[in-house]
Structures are given as C-alpha cells and as structure tokens.
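What follows is a structure written as structure tokens; I'll ask about it next.
The complex appears here minus one protein chain, its other protein chains still in place.
Chain naming follows the written order as A, B and C, and within any one chain the residues start at number 1.
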Amino acid sequence: MELRPQKVALKTISYLILFFFALVTLFPFYWMIITALKDSNSALRWPPELWPKTFHWENFDRLLKAAPFGRYFMNSVIVVILDLSISMIVMSFAAFGFAHYNFRGKEILFMLFLATMMIPGEALIITNFRTVAKLGWFDTYHVLFVPYIASVFYIYLLRQAFESVPKQLYLAAKVDGCSDFKYFLKVLLPIARPMLITIVILKVIASWNSFMWPLLVTNSSRMRVISYGLVAFQSEAGNDFPLMMAASIFTVGPMIILYLIARKKIIDGIAKGGIKG
Amino acid sequence: MELRPQKVALKTISYLILFFFALVTLFPFYWMIITALKDSNSALRWPPELWPKTFHWENFDRLLKAAPFGRYFMNSVIVVILDLSISMIVMSFAAFGFAHYNFRGKEILFMLFLATMMIPGEALIITNFRTVAKLGWFDTYHVLFVPYIASVFYIYLLRQAFESVPKQLYLAAKVDGCSDFKYFLKVLLPIARPMLITIVILKVIASWNSFMWPLLVTNSSRMRVISYGLVAFQSEAGNDFPLMMAASIFTVGPMIILYLIARKKIIDGIAKGGIKG
Amino acid sequence: MRIRLEDVTVKFKDRRNPKNEVIAVNHVNLEVPESKLICLLGPSGCGKSTALYAISGLQELTGGKIYFGDRDVTKLDTQERKIGLVFQNYSLYPHMTVSQNIAFPLKNAKWKRKDIEDRIQEVARIVQISELLERKPAQLSGGQQQRVAIARALAKNPEILLLDEPLSNLDAKLRRSTREEIRRIQKTTGITTIFVTHDQEEAMTISDEIVIMEDGRFVQQGLPQEVYEQPANLFVAGFIGSPTMNFFDGRFEDGAVMVGNYRVAAHSGASGAVTVGVRPESVRLKEDGLRVKVEIVELLGRERVCRLRTETGELLTMITDIDTLVEEDTQISVGFSPGKVYLFEAESGEALARI
Partner (left out) sequence: MRIRLEDVTVKFKDRRNPKNEVIAVNHVNLEVPESKLICLLGPSGCGKSTALYAISGLQELTGGKIYFGDRDVTKLDTQERKIGLVFQNYSLYPHMTVSQNIAFPLKNAKWKRKDIEDRIQEVARIVQISELLERKPAQLSGGQQQRVAIARALAKNPEILLLDEPLSNLDAKLRRSTREEIRRIQKTTGITTIFVTHDQEEAMTISDEIVIMEDGRFVQQGLPQEVYEQPANLFVAGFIGSPTMNFFDGRFEDGAVMVGNYRVAAHSGASGAVTVGVRPESVRLKEDGLRVKVEIVELLGRERVCRLRTETGELLTMITDIDTLVEEDTQISVGFSPGKVYLFEAESGEALARI
C-alpha cells in the first residue's frame, strides 16, 4: 500500500546516519584495496589519493616472495576444517541433549554455561594457555581449535532451533516408527539446517580470523595461520603499507569469496530459519 | 505428556558430550578463581591443588598496590557508557531507516554492509589505526569507541526486530494521529525492547572486553582500559600467577555481576523477543 | 455522518511486473446513509479492504472523490478525517495496557489528562471491558482484544467507524456473540459504520445494507434479504447463501425452461441456453421431476442436508426437514419450488427472471 507523503525530517535524519554509517563501515575496506595497489611512496602521501594513478599488481608477487603466505593459508584451511567438523558434531549433540531430555539441574547447568559468555576471551586465554603448556601441545594443529570446540552461544542458538521444532513432529516420528537417533538425524538436523549453515559460516569466520590464540601457542613459522602470519608480517614489513595491505587482502579474500558464494544462504539462514529460530 | 522409556544409547552420548562440554567450559573459570586465592608457590605446584588449603585474600591488596586498576576500571566504565549511549542512538536510527523507508539500492547497500562482517577485525584495525593517527586522536576517550559505533550485526538484528512489527501497527498509529517520529519512539522502540536489551548487553560485554584496539591507540597508562591493563600487568607480573588471576577476576567480575542482575532479562530477551525477532 | 464515494478508483503497480497496473477499486460509487451499518462483502482479493482504506485515508486514490457529509475529504490525511478504524488483527500496541491503548489517540490529540481518564471509563463501559483496563493485550482473549480495538477506535468520538474483517480471527461461537455486540454498540452510538467481510452469513446478520464487490466493482447494493432473494447476477447468487445455490445448464424449449428432461416451469424466454439456479431449500421431493441418486445425507438435528447426483453427473444439494425421509444410496425424484427458480443469462451471468 502506498502511503501519503510523510514529513521528511525523520527521513533525512535516517539518511544522514546511513550515510555516516556507510562511510565508517565501507571506507576502511575500500582504503585497504586501493592502498594494496599503490607504490610505497604514494601510499604515504598526504592528502591521500582516493584513486591511484597506476595499479601496482606486482605488490602481490613481492608479498609471496617476502613471506610464506601459501603455507599460512594452508594451515588456516586445515584448522578451519578440523575445527568445523568436530565442533559441529559436538555442539549438535550437546544442543540435542539440552533440547530433548529432561534431567535434574538442566536449566541451572545451562545458565552456568551462558554465564561464561560474560568472561572476556583474554582472561580465559591465560588459563587455557597454562593447560596446553602442561599438555605439551605447542605447535600442533589440534591446539589451535580444541579449546574452542564448544561455543556456548552456538549451542544456545542450536538449542533454540531444536526447541522451535514442534513436539508433535517428534510424536509423528514415533508413530512412523522412528528411533530417537533417527529422529535427530533425519528430522531435527535437516529442519535446523538454516541455523546450522549460519553457525558454520560464523564459525568459519571466527576460526579463520582467530589471532590471539595462535599467537600464543605456535612458535615456529611453519605452524603459523594466516591471521597471525599477517600481523607478524606487518611488524617485519615495517612501513611498506602497500605490501601490508596486499597481505590483508590475502587474509580477507577467502572470506569475501565465501560471502559471495554463500550470500543467499547466509541471508536466508539468518532471516528465515536462523536467528528467528 | 509423558513418553514411554526410550532406548538409552543416544541419551548416554548426549550426557557424555554435555559432561565433556561442562569440563572445557566451566573448568578454566573455576581454575581462575582458585588460583587467585593461592600463594605463588602452590599455584605452580604440579599436580595442581583442586582446592587450596588456605585462601590468600591479600592477593587483591597486593594487586591494587602493584598497578592502578581503579583508574583502568573507571576508564572502562566511561568508554562503555559513551559507546553505549551514542551507538544505540545511531544504530536505532540506521535500523529504522532500513526497516521503514524504501530507497533505490537499499538492499544492495545493506548487503555491502553485511559483507563487511566477513572482514577480520585485525585487517580493519590497521586502516582504522592509520585514520585516527592522521586525526591525532591518540590517548583520548573517543578514539576508543568511535570506530565501533556502528556494528553491522546489531543493526541487522534491530532491523529484523523493527520489521517483525506488523505494518498494520504503523497504520493504526497513523489513524491515532501519531507522527513518524512518535511512532518510532513510542511504538517501535518499546516493542523492540527485548532486542534492545540484548544488544545493550552484548555491546557492554564487547566494549568492556575490547583489547586490541585500546592496545594500539592508547600509550599512557593513564588512558588504559581494564582489559589492556590486565594484559599489560601480566607481562609485568611475570610468573606471579595468583596475582594475574586476581587481576583477571577484577576484569571478569563486573561482567559476572551484570549477568547475575540481568540474567532473567538476557534470557527472556534472547529467547522471546530477541533472537526470535 | 453520510458517506459518499464518487467514481473512486485505486490502482497499484504490479509488484512482479511494474509495468502492469492492478485496479483494486474500479470506478465505484456508493452512498451510505447516516447512522447505518453497511457491509462491504466479497471474496478475498476483491478490493474491499482497499476500498475501506481509501475511505480511511490510509490509501491514496488514483481517481474520484470521497465526501463525509458535505465535506470533501479526498485530500485530507487520515488523522483529520475523524474516523475510527478497527483492523483485522486488532493492531493493539502490545507494550501498552488496555487503558494506555485507548488513551493513545487522545494523547496524540493533546486531550487533557482528566478528560482522557473520563473518556477511557466511558468507552470501556460501552464495550464492557471496564475490568480489563490494566491488562496487556497478550493477556486478553481474541474477543476481548476485539472489544479493546473497538474502544480505541471509538475513543476520539469519530464520526465514522470502519471495521476491516473484525471477526475473522474469532472462533465460531465468539463470532456470533461479538457480531451481536458490534450491532448493539453501533445502534447505541449511532455512528455511521462500514464493515468489511468475506463471510456472507456475517454480512446478512449484521448489516442494514450489503454492498457486494467483485473484482474491484460494486455489483449489487441492497437489504440483506433483498440480495438473497433477488441476486443481480450469477456471482451474487452463488456467493450469498449456505449451502450455495445449485446451478444447472438449462434451455428454453416449447415455452418452458428445461433442465435435462425435467420441465421446470413455463416461461416465454428467448430460445437458447440459460443458467438455472435454485437454492437447496427450494429443492423438494416431487414425482416426475429430476431423477437423482442420493449420495450423502447429513443429519443436522433440525434438518437433513442431502447431496444428490443427476443422471448427467451434476451434483446438487437439497435441504429438507429432519422428518422427511431421504436415505443414502437410493434413487429419488426432485422438483424445484415454483417462484423460487432463478434464470441467468448463460454468458454474462446477468439475472433474467425468477419463475
């Protein structure tokens, strides 16, 4: 339905804020890309060029010669895949347990879990660090993801998704001669698919971008993941901003490609099945 | 309805995973608290004591003498309050603009915003760092939150919440002689309250726990926020684990208290009105 | 307040194909007398809600004029039209109590606090929700929410009350009592009211006059019983009445109307095809009538609803007294009550005669 023309004041305020918002959100991103294609001198020039005169694609060649980003990249891919496959299984079962079974103290236990969301990651990193140090896990792949397998928030979202499936569907499955495990596998998981996809994507992003933890528990450059590699490289590359930005694009690129491929799924997942439970 | 006894296998798997999950989630937390109350020697002992023989409350006294945690604490409080009040206003308007008005390219702009969620914070920190360096904003309060005022994800959640309000309610408000702005203020915001509360809490946690950015843009210890203060202190305190853990509790404490106070609201908010839109 | 619509038209752009236009309301004229309750009745998608929104001012007109009394309100904003509007889903503000909901339009109109309080008590009394004032909408039943929505619409002393399918979210029992309630409130207050519905029984029982809409046009306007007994065309005849009217392909032959081999009645129409309509209650057992097989008999306490099939495979419904014995899976012969058979032009569907 078309509405009568409204007073424009509020609309103007909204637009101004959207514009400001676009600026602070999108500009750094744009800046990263064009700086990666400038030469070292013009990158430092003030006022900055908003559009470089020549594009220095050779910056990427220089980057790969300067540091083993290929290796970093593969390390990140391995960690993401291991993390994802193990944690999705663990979290699905945990969420199913909470959603489907009743046991004494269930809600209190769940509240305790949720309470840990309040603790800053930095505080936990130290105790986790001591634990893996005692276990002698430094410079391994598993040390990079095992402490982060069980995320309270994702289990919470999954539990919500499972609980939003009508109880009658479980009864229908019983009538249809379906075991609990089959119900979990054939009915619950497929229905929660939008939420699962959303969580997979968020988990991939977090895992790919994780930095502090790899910094602490990997020493050799052989085991560096890409985000750590990026930061380490930045301290080595010093003032060569274009090279730093090229390295940033190397790190950001896969996530952008993931977004472009999965865009519709992400939006659908979050909008329809995901966040809405 | 009570159900007939089910096969126990799946239940057992669920319970085992829940137990494992409880261990990796809750144990570090427990460990932090008891270590803070041990003396330096017993903290290092192996195998560790699960329950200290004596409680060394004086660790907290030693901590406050060793570093200005009171000052750090107040800095964090100021930043959180400024961040929260400005960003909630900005984000509400932005979400309202997206939810309520139609303009050319709206969905494309929104997709672009969402795409920035894929970029790791570390990559943006560098460009943001260069920007605020040029602006000469180092060692100020506003530098600590301005770049993070507009969070794409929260705007997205708010937009969802606003759009889930039936369009007919807007028409009803029109019939009742209500302007657009009044509708926003008196109808939309109160209805979206559960979501607003959820976002406020998530924002407080993120703001309180932010670490990398303060590390980069504040130099003087006068401007340190508590998370940075904690980490800085840890490198200074060296091997005095109990003191480090006491400092951690100082950082974590307010969040735990926030949780205890707002627990019901958080749960209700996320469960009913919040995540469910 | 009288309402007059003059040549009102509302067009939309088709969402899928923006080049196409959808004509939701198609050059309609209407006169609503003062203090009357008029129903806009039609199937879903016929444009009746759009017409209501056009009258409320929430929907801009593509063409035509709307008058309240002698005042041309075509260009006025909703809030200047002095109307009350009750939405299909009630559209109560979920975060406000009942009394805050009722007070909301008054606060926006800058009434004094004392006046607002008095008015809340007054309308609460009219719609009988005085004991619910401190509740939130979620704590109310559907019927109670409905009353609150009416109270809110009445609060500002509107000159016109518009109701958009206000009963469609209620269950059968509540629908019945609420419709009597609305009728009572409308009579008490004497506000000119337009009521939109797709339920013909609702329209029949509640309204002073019915306006039947089809595809954006007003097809017929009249008293409820008039519309039932003298439908203007095939559409109205099929839409009004439950179970629906039976239709047959008939023909004029030898100065009579024939359905198959059954001579319905003498009628000197032009020769050729004709559509014959007869209501279920006008189908009667009759020797030498139409031979039919009884497929289903439903006993509904005081009457029998029989589904019959003719030898040519057409299905028809007959309603008889509970005491008239008709059994399933038997062959019977039925006729149509004289004076209760409707003839429609086969092609246009226009009513021709009642014989």
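Just so it is clear, a contact is a pair of C-beta atoms (placed from the backbone, for glycine too) under 8 Å apart; a residue touches a chain by one contact, two chains touch by 3 or more.
Just so it is clear, the model here is predicted, and its values are computed rather than measured.
Residue A:171 is the one among A:9, A:171, A:185 or A:257 that touches the chain not shown.
Remark: the omitted chain is touched by one listed residue; of C:80, C:180 or C:288 this is C:180. Of the listed residues A:47, A:105 or A:190, the one in contact with the hidden chain in the full complex is A:190. Mapped onto subunit A, the footprint of the missing chain covers residues 166, 168-169, 171-172, 174-178, 182, 186-187, 190-191, 193. For subunit C, the residues in touch with the chain missing from this view are 172, 176, 180, 183, 199, 201, 204-205, 224-225, 228, 240-241, 279, 281, 296, 298-302, 305, 307, 319, 322.
Note that only the chains that are shown with their structure count from here on.
For this pair, subunit B with subunit C, the centres built from the Cα atoms lie 55 Å apart.
Centre-to-centre spacing of subunit A and subunit B amounts to 16 Å, using the average Cα coordinate of each chain.
Residue positions 3 of subunit A each touch two or more of the other chains.
In subunit C, the residues touching two or more other chains are 53, 58, 78.
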